[in-house]
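Only a single protein chain was left out; the remaining protein chains are all shown in position.
For clarity, chains are labelled A, B and C in written order, and residue numbers in each chain start from 1.
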Amino acid sequence: MDRGGVWLSDIFSFRGAPGTGWSQPSPILEESEVRKSIPDGISRKSLPGWPRASEPEIVRHYTWLSNRNFGIDTGFYPLGSCTMKHNPRLNERIVQLPGIDRIHPLQPESHLQGLLSIFFEMQEMLAECSGMDSVTLQPVAGAQGEFTAIRCIQEYHKSNGEENRDKVIVPDSAHGTNPASASMCGYDIVEIPSAEGGCLDLDALRAAVGDDTAAMMITNPSTLGLFEVEITEAARIVHEAGGQMYYDGANFNAIIGKTDPGRMGFDAVHYNLHKTFSQPHGGGGPGSGPIGVREHLSRFLPTPVAARKVREPEDPEGVGDGFWYFWEDVGQSSIGKVQQWHGNAGAVVRAWAFYRRYGRELELMSEHAVLNSNYLRHIIMNPDKETAEGIHCMPAEGAETELVMHEFTLSMAPLKELNGVTGKDVAKRLLDYGYMSPTLYFPQIVPECLMIEPTETESKEVLDQFASDLHSVLSEDPETVTSAPHTTIVKRVDEVWAARNLVLRHPGGDFPGQ
Amino acid sequence: MDRGGVWLSDIFSFRGAPGTGWSQPSPILEESEVRKSIPDGISRKSLPGWPRASEPEIVRHYTWLSNRNFGIDTGFYPLGSCTMKHNPRLNERIVQLPGIDRIHPLQPESHLQGLLSIFFEMQEMLAECSGMDSVTLQPVAGAQGEFTAIRCIQEYHKSNGEENRDKVIVPDSAHGTNPASASMCGYDIVEIPSAEGGCLDLDALRAAVGDDTAAMMITNPSTLGLFEVEITEAARIVHEAGGQMYYDGANFNAIIGKTDPGRMGFDAVHYNLHKTFSQPHGGGGPGSGPIGVREHLSRFLPTPVAARKVREPEDPEGVGDGFWYFWEDVGQSSIGKVQQWHGNAGAVVRAWAFYRRYGRELELMSEHAVLNSNYLRHIIMNPDKETAEGIHCMPAEGAETELVMHEFTLSMAPLKELNGVTGKDVAKRLLDYGYMSPTLYFPQIVPECLMIEPTETESKEVLDQFASDLHSVLSEDPETVTSAPHTTIVKRVDEVWAARNLVLRHPGGDFPGQ
Amino acid sequence: MVDQLPNAGREHEMLEAMGMSSMDDLFSNIPVGIRRAEPLPLPDPQSEEEIWADAQRILGSNVSLDDRPSFLSAGLSRNFVPSVVGMLATRGEFLTSYTPYQPEVSQGMLQAMWEFQTMICELVDLPISNVSMYDASTAAAEAITCAVRVNNRKALQKDIVYISSLVPPHRMSVIRNYTIGAGIEIRTIEHDDSGNLLLSSAESATGSCAVYVEQPNSLGIVDIGLTELKSIIGDETSLIVGIDAVSLGVLEPPGKWGADMVVGEGQPFGIGPTFGGPIYGIFACSEKYLRQMPGRVVGQSWDTEGSLAFTLTLSTREQHIRRHRATSNICSNETLIALMGAIHMSLLGPEGLERLALRVAASTEATKRSISRINSVELVNPESSNFREFAIRVPGSASDALLHLDSNGVIGGLDLGMWWEGMSDCILVGVDERTSEDDIAALHDGLRGWIEEVCG
Partner (left out) sequence: MVDQLPNAGREHEMLEAMGMSSMDDLFSNIPVGIRRAEPLPLPDPQSEEEIWADAQRILGSNVSLDDRPSFLSAGLSRNFVPSVVGMLATRGEFLTSYTPYQPEVSQGMLQAMWEFQTMICELVDLPISNVSMYDASTAAAEAITCAVRVNNRKALQKDIVYISSLVPPHRMSVIRNYTIGAGIEIRTIEHDDSGNLLLSSAESATGSCAVYVEQPNSLGIVDIGLTELKSIIGDETSLIVGIDAVSLGVLEPPGKWGADMVVGEGQPFGIGPTFGGPIYGIFACSEKYLRQMPGRVVGQSWDTEGSLAFTLTLSTREQHIRRHRATSNICSNETLIALMGAIHMSLLGPEGLERLALRVAASTEATKRSISRINSVELVNPESSNFREFAIRVPGSASDALLHLDSNGVIGGLDLGMWWEGMSDCILVGVDERTSEDDIAALHDGLRGWIEEVCG
């Protein structure tokens, strides 16, 4: 431990006497009896080198760690494509109820009426908002949703005797999970370049489709924050070639209540409940990636899904809404399971609590998301004269457009050209100002890209301040920016050393290098 | 808001549109109907200038504030006399149960069997640990416990026709609440000086007692961390003069299971559940200050107290332990109430959960508190040779003694004499090292006093580190110490300006001086 | 319990470092004659798992206000506390701190309390607030002793204060305990048949040290006459008003009609009824009382580098400095609960407060209407305006009626006979923002059922 400023708390430095650690009741049989039930040859010889710590030490350690971590609660988190909106705290309280926390998925339906009714309501709500016919809540993340939907599409083609369709088309601006998911299903990936301006290039698409097209995967608005105005035409092209249209729902926050993938011509879609519906996913997860599909794909969905019927007099009471809820087997054609149980139920319950706040006014959420995004873009790109004069050079727009949706991209290429300051430098410098950095270098089609998504839960004051701080960064001495961050707990971290040396676990004993 | 390092979050800077703020269901009558029920002449004209903030803004604001605050969870908190031990988190979970959080004290006893049984168990446990006969849980803090007990003693003397007893004796090392509480009861205070070495001066006591002595108030171990070995003799002296002995239980953590105020000869005692029994009291409270008294004072206690009888067949089920719990009126002589309800029940429930962890082994808690205190004192006062050589001058012991109890005092007077560094300077410098400062300048009988209480929940490693860091402070350049703190969020705060200018509320508009 | 003792199992090592050999050595200073020989007669130690199970079982045997229609209020509110309140206030940095004696590392709590003071000032319309008293009753009691300290010198009626006769006995008992030592004599001001304070009788308070009244009073009556009180009693007599904090969303704040000090229960903002504690008392006053007021106060200041900073101030009034001459003995207070209150208030915002008050007012009116339609039940004060509470007279014993309601799963209110002997046929019916039409119907039907039984 190095004090007086930097001090590292190391969980493995807690080394109480053997036998300390969490107090528990005694086993219900004598230990010697119990030991007899464990075959000799396989009983553990030495216990794992876990810390021996008391509750006070644990509390202080993780409190200390948390204070070295940035979340939405700490400050503005404009991580494009990730929809880092506020996580309402009620939802965390709800999932502590025994009716979700202490429930086993294999309990009989009579024990699960409440959960089944929430699952059913969520399936219906998501279908409605997306213009799909059937929804499964089983996939536990967006990528798994993609994978699941592509598996369904794969079985669909198979059922039509079109196993020859072995290619999935993705635009070059697609999220990495799109090609990765399709590839895991065994598909070859056909990447098509974006048109000038970042939108889908219909000619390129026309050139790419064919007898071997299984599907096209695309998000709309695109990762540049642009609404693909020719999306129905794209769908027509793919459908005409016999392919299926897959909608990456990561950007669903932009359009709820305004339009939907069904209307755009999609056959399948995933939702990111942890983005659009605010499920917190600290450090990288948990997510929840339900999918919705049109009628013709329904019978391939993972099994089972929640269903209901009017309650018969002999049925038990249930939730009191007059229905009896049950698991419906999707049947023979179902792809089966992608997660052992019913997906991330806790995330579904949180998302349910989230959506209930808006109800039929969910579109207000999208309106504010789009309002904030356009407003922020506007004030960044239109500083007052004095500010503008102080700036070395303005970033270029990631796309030439009047209007963006819920996010937008800026290119730091002009800056880099002028004085060598890269997008990464700007991102790191923003950390000093108390922000999480925007998404960096994605989509790859925008050079030196910063992708900014403010979400609907940021106030005008925060947006104003961010714009003004970004202007400051753009007017700072390049040296200050390239050597940033300066005020964070650690300074720029050597990622190359990490990859070369691969110290992937605590060595035991003292912390390295102390 | 000033960014790039210091940035102030100001709740009154959240200024959403009128009508924002927490969503609530509608009133169950039309607003116009409701308005009619409010007399015209007294209906509010303009609403209070509260912030108009959304949940995300509130969460970020208070998260930010919390990050500017030091608690036990942040680091070592050796605030002498305050027993800043770890607060077990289970207890916070328990008080969220509706069986405590959503209970009204005026509900019928049949609704309260669980709470009454906990109250009863706590009364019994506290009586047992202190050697008292009756306990009330009504006082909500230590000071209120003192006040309550002194009121009981006052009524006791009155009932004996000894209203002439109008003086309360307190040692000069007593906590400020002792004289303040007695004074609020209308007593004159007789302060007696401590003997050489900090202990009670029996001669001074003999000189002070008389016909007019109502009571003596004293804590044992004393605020110097010393066990008053002549306490029984002191009790004899006071009793002989017709006075009552009052035990300030703030230092109860030192002696549980080892001895008790009853054995020492006390008639009344208060407990600080928020110290000894770990009730968290962020920012200064809530506390809980039950009192225990000997038989002869019982009938003066505040009313009611929890009682029980063997359950009759006609009684409802209750908690299932065979008893029926009820409120027992203390009767005619009771002083009545000191808090409107039954005291800080939530604190009582937490304290119950705390004591249940130790049960009959509660003395282990005191043993570890005393072990940690002696160990820390030992390693501070006996640095290795090299360290010792680097130190400008060692602090003096607050008391010459081989053994301390759960806390001890150090005097920085030698340092001050040598190079002008005061106790306060050392305290402030310790903040830089990541510690809360020890209690400063109390007890007043130790010059330049630092009063250190580690509690039983600090590890040996933390104590070792603290000693070593204190040694560092003692060896630092005086200038560094007198200008401390350097690494805290704000630097030394001008308390004189605050007292002269008395800016006691937000002025509205922007933050002052920004 | 070893999970709470980081040095369990390492005692020997630490003792050895000090040259000791047993834990007993540490206690050798305690004279043998007063050593405890036998172990404490307490139960076995339990693990967290077992304590949690016991707590769930034991506390689970209580009946919560949320389990059934409930009309018990009487000074505590069956409120709804937003989830963020508890989650933020129990963040360890807040939860496990103590009095911010070291402002340099306590800016968070200090600023929160300064903001709390501001919100209370805005709520009641007075310039000064402290950071909490124990509860409404001690706030009232200490306001009275404070008023006497300030006004006694010039007072014509020395050491005398006047208190509304409708202040309920448990609160009066606290006031008596707190004023007895200061030698204060308490006189009573009566109310008329509609429950309004007799202003004529209030005139006798002129020249005394203080008048303490409640608005709405304990029967829930909003007494417009109180707004004239200050002009009657004059500048040298302090007007102390006990409030229902929520009511100030629709009622003119006492600061506007002359109150010198405002006290009350903060509980509706921040914490459930929680069996009556921990809750917190509101204490606000005008400048005149600043240096004689009880409790902690936060002031704004600057640090050595000119940054805005907060610190405790006016500490010279307090016991740790002034000892027996302190303005109060209060030391540990209810700051953490006040913090919960601050978070709740800032979530509500001005219009949220107004709506909350309107909801309570609507519940009051709707319940009153429904109950007064029951034959042979009458309103005790039929002419009054009420907020949150109103009293009814039933044809028989209130406690019988409540027992009957209880057996029908309705918590019907408070037997007023518990407060005032003459009112044992009266029930204090209390509502809140969560009172529903169904709740009201349950109370209505229950009462009617009982009356049918009683009156045949």
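Heads up, the rule we're going with is that contacts are C-beta pairs under 8 Å (C-beta built on N, C-alpha and C of every residue); 3 or more make two chains touch, one makes a residue touch a chain.
These figures come from a predicted structure and were not determined experimentally.
Q: Just name the one of A:Q123, A:T136 or A:S181 that touches the chain not displayed here.
A: Of all options in A:Q123, A:T136 or A:S181, contact with the hidden chain holds for A:S181.
Q: Out of A:E128, A:E162, A:D315 or A:E328, which touches the unshown chain?
A: If we include the chain that is not displayed, A:E128 is the one touching it.
Q: Using the definition of touch stated at the top, determine which of A:F227, A:Y271 or A:W324 touches the missing chain.
A: Residue touching the chain left out of view: A:F227.
Q: What residues on subunit C make contact with the chain left out of this view?
A: 3, 48-49, 52, 80, 82-83, 87, 90-91, 347, 434
Q: Can you list, in ascending order, the subunit B residues touching the missing chain?
A: 14, 16-25, 53-57, 59, 63, 88-90, 92-93
In the analysis below, only the chains that are shown with their structure count from here on.
Q: For subunit A and subunit C, let me know how many angstrom lie between their CA-based centres, rounded off.
A: 45
Q: Express in whole angstrom the distance between the two chain centres, defined as the mean CA positions of subunit B and subunit C.
A: Each chain reduced to its C-alpha mean, subunit B and subunit C end up 20 Å apart.
Q: What residues in subunit C touch two or more of the other chains?
A: In subunit C, residues 1, 4-8, 10, 45, 47-48, 50, 82, 84, 92-93 touch at least two other chains, as defined above.
Q: Among all residues of subunit A, which ones touch two or more of the remaining chains?
A: In subunit A, 14, 16, 23, 54-57, 59, 63, 88-89 touch at least two other chains.
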